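Just one protein chain is left out here, and the rest sit where they should.
And now, chain A:
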Amino acid sequence: MDATLTGNQAASAMAVARKPTGRLSDPIFVGVLWASGIFVLILLGLIIAMLFEGGLPALREFGIQFLWSTTWNPVTEKFGAGVMVFGTIFSAVIAVIIALPLSFGIAFFLTEIAPGPLRRPIGVAIQLLAAIPSIIYGMWGFFVIVPLMAAYVQPPLIDLLGPLPVIGALFQGPPLGAGMLTAGLIMAIMILPFITAMFVEVLESVPPMIKESAYGVGATTYEVYRNVSVPYGRTAMVGAVMLGLGRALGETMAVTFVIGNATRMSASLFAPGSTIASTIANEFPEAGPGSLKLQSLLELGFILFVISFIVLALSRLLVRSKLKG
């Protein structure tokens, strides 16, 4: 505050008298900038250190097996992250699989097909989707989507696909409504605006000359899309998808409402499961001080941190390698 004031005063003084009075204010200003930059690094470092240190006793107790053990038994105090890691990745991948084609469709429609008057309302609607708080999605999912899934989507799919060999395993179990697929569906809607916004940006950056040339040689809308727009922006699109995935990995409240919260491993899309974030949200308030459960939850948090970090690093790596090529 002081530094800014001094900076302002210095600026006005300079403007009036044109005297170099910034001798003191400038180092202060630069110092503040340095502090702001370093602050982020320290903050991030402290968070990682806290999660790691808090979860270390759990890792020591259960060994490296903690990462894939599928036991989560608060009674016997045997904990493992396997079910939650699986659920986190499984539900996030479902979300991306659902959101990706939709985002492509919306983005291309907005940039190429949509008539002018329709462009703005659709664009604003998508931005508004991003502004809806997570808990609202959770309530909507719980009271609207879950009953719909249980009544109209799951029973026919279970009857139709459940008995098939191999892929049948994805469609078995009672039609609970809540489960992996429902969680993925809700998250898909939540990450849709982010992926779409980036896609629109990418598609808009395709030089009109290239597209018009393609149209000029007789290419159809689909061919232009397939052979011009998408290849042009592929790298940034991969980045957008990865960012969406990263968001889905950490989504908490909406998922907790609709995933069914079972600490059992199941391959079925309809089976209830849990993610790292939902487990932490569920168990944290009742985890006793200094208990193994609390330490295991902190360790779970650390694992989520690492997974998110890997996804982010991967997306950057992909984008960079494409840029080089």
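Convention: contacts are C-beta pairs under 8 Å (C-beta built on N, C-alpha and C of every residue); 3 or more make two chains touch, one makes a residue touch a chain; residues count from 1.
As a convention for this text, contacts and distances are computed from a predicted model.
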Undisplayed chain, where the name is taken from the UniProt record, one of "Phosphate-binding protein PstS", "NADH-quinone oxidoreductase subunit J", "Phosphoribosyl-dephospho-CoA transferase" or "Sarcosine oxidase subunit delta": "Phosphate-binding protein PstS"
Selected residue (touches chain absent from view) among A:Ser25, A:Thr88, A:Thr111 or A:Asn261: A:Asn261
Contact partner of the left-out chain, one of A:Ala107, A:Ala150, A:Val200 or A:Val311: A:Ala150
Sole residue of A:Trp72, A:Tyr137 or A:Tyr225 that reaches the chain not shown, by the stated touch rule: A:Trp72
Among A:Glu251, A:Glu283 or A:Glu299, residue touching the chain not depicted: A:Glu283
For chain A, residues in touch with the removed chain: 71-76, 142-143, 146-147, 150, 174, 176-179, 256-257, 260-264, 272, 274, 278, 281-289, 291, 294
